[in-house]
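Excluded from the complex is one protein chain; the other protein chains are retained at their positions.
As written, the chains take the letters A and B, and residue 1 is the first residue of each chain.
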Amino acid sequence: MTATPALETRALWKRFGGLVVASAIDFRLEPGARHALIGPNGAGKTTFINLITGRLSASAGQILIAGHDVTKLSEAQRVKRGLGRTFQINTLFGGLSVLENVTLAIAERTGIAGQMLRVAGTHRPVVEEAYARLEHLKLAADALQPVRALSYGRQRLVEIAMALALTPRVLLLDEPAAGVPGGESSIILEAIQALPEDVAVLIIEHDMDLVFRFARRITVMAEGAVLVEGTPAEIAADAQVRAVYLGETHQRHG
Amino acid sequence: MAEAGSVVVSILFHGLANAMILYIIAVGLSVTLGLMGFVNLAHGMFAAAGGYIAVTLMGRLEFPFAAAISLAALAVAAASVPLERLLYARLYGAGELEQVLFTIGLIFVSIAVAKSIYGPLSQPFIAPASLTGQIDLGFGRFPTYRALIIVVGFAIIVALWLTIERTRFGAKVRAAVDNRRMAQSLGIHTDRLFTLTFALGSGLAALGGAIGAEILPIGPSYALEHLVYVLIIVAVGGLGSLRGPFYAALLLGISDTACKYLIPELGAFFIYAAVIGLLLWRPMGLFGRA
Partner (left out) sequence: MVATATRAAPSPVDRLARRHRLRFHELLPWAAAIAVFFLLPDYLGLGANILIMVLFALSLDLILGYAGIVTLGHAAFYGVGAYTAGILGARGWSEPLSGLVAAGALAGLVGLVSGMVILRTRGLTLLMLTLAILFMLQEAANKAGFLTGGADGLQGVVIDPILGMFRFDLFGRTAYLYCLIVLFAGWLAARRLVHSPFGRSLTGIRENVARMHALGANVRWRLITVYTIAAMMAGIAGGLQAQTTQFAALNWLSFEMSGAILIMLILGGSGRLYGAFIGAPLYMIVQDVLSRIDPAYWFGWIGLLLIAVVMFARGGVLGLLDRALGALRRSA
């Protein structure tokens, strides 16, 4: 018995004129999955993520979230269907406080963000939930600091908090540890390991330590297509994967 | 019927001259916008400066025409270098609003300076004696100076296109417009490139302002009066493109002449409406990059 996948792509293609950047990608993400997407630079991983989130529109194929076809929907509409993502480079409201950042996310989720007539303060539960989430990620001490004043690692954590605040059913993490100095990368790892069980997580990463510690399944991409998919043990043993990575230096943190 | 034909030819001719001048002035802005992403609303002041210097050299100092025009262009290009290094460069990383505000301030200052040196009236432009009068081009008689504008305009444009498409300098500019970070990692000194390109754009604007002083009179508010048309050419043509603004200038120059001649009661209303339509159809401009 197969449950409806949390996220699925069927024969997903993307062309820029004559250049094919994604070819015939079939992909399934089960509910509660812990799935990693790896591949050399230029393999098309971020393109794939952008196709899923809707930043890029697909040339052909289908994208489904929990069985609903979202291929024609905008980025914001897909988020409303349960998609959350973090960006490779921190995409936060730099001048606003950490607490405000997360509050804005929750305001969007609960739908109060369109309200003009009552002041934001009367929606106290939203602020309280935001603070609770910060406490959960050990960011509470910085609640009133402007986000850009935080260390890069802690900003990356806020990035994750923002995505989680949407209570997504699918969470896409685009290189969450990227750019985080060695001394701080453990906080990212902790946060990723503490992600809710029922959220399907797809993580792009170059840090193989993180990948092999976190993932239950791994997909390897190369040149815009899926090369192979399997458990960590299968991937580690696969000759094709090693060939594709030959000459690539792995980034090792810590 | 021949009446209508000659009206059309006349509109095309004068529109073309108009377009040449507008393009030469605006092309520098297109390149620097595409290259540095800097919204320089004050670009027109270089054209005004070129016009003022040329008129002064020809009028009070009685320089020959070609020398005056060239010197004006070179002087403005040279003067733009410290301006770019000392002021503009400080705002390259700043937001669009800061750039808009800064360049509006520059416009105001330039108008005040021009007014204080030359007074509030437009400068009379006296074409050299050999170029006054009319010339018979076979399909009609046209003012000689305007015909010269068209010919010289084409020559300048061809020279510009060859420079950007065939030289190493041009290749660097094209690379940096396409992808600034990539260009930097390839060892292209973007700072120097910015300054050179800025000087080239300013010099061209000065050239256009000087040669075109007969069509667009040089007065203190020049930069402000022609701001919209220059921006239209760049926005409709496409930032960072060389060809796009040329076609935009052709469209604008000819339509503007046509509207002023055929429907003066409506003025430029249709032109603005058309610009809105064009930009909505192609927000990146006719030849812009996504």
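General remarks:
Keep in mind that, in the parts below, a contact is a pair of C-beta atoms (placed from the backbone, for glycine too) under 8 Å apart; a residue touches a chain by one contact, two chains touch by 3 or more.
What you see is a predicted model; the values in this text were computed from it and never measured.
Set against the missing chain, the residues B:Val8, B:Ala78 or B:Val109 yield one that touches it, B:Val109.
Against the chain not displayed here, chain A makes contact via residues 53, 74-77, 79-80, 84-85, 87, 91-97, 99-100, 103-105, 107-109, 112-121, 123-124, 127-128, 131, 140, 143-144, 162-163, 166. In the full complex, chain B contacts the hidden chain through residues 33, 39, 87, 90-91, 94, 96-98, 100-102, 104-109, 111-113, 115-116, 120, 224, 227-228, 231-232, 234-235, 239, 265-269, 272-273, 275-276, 279-280, 283-285.
Keep in mind that, in the parts below, only the chains that are shown with their structure count from here on.
Chain centres here are Cα averages; for chain A and chain B they lie 47 Å apart.
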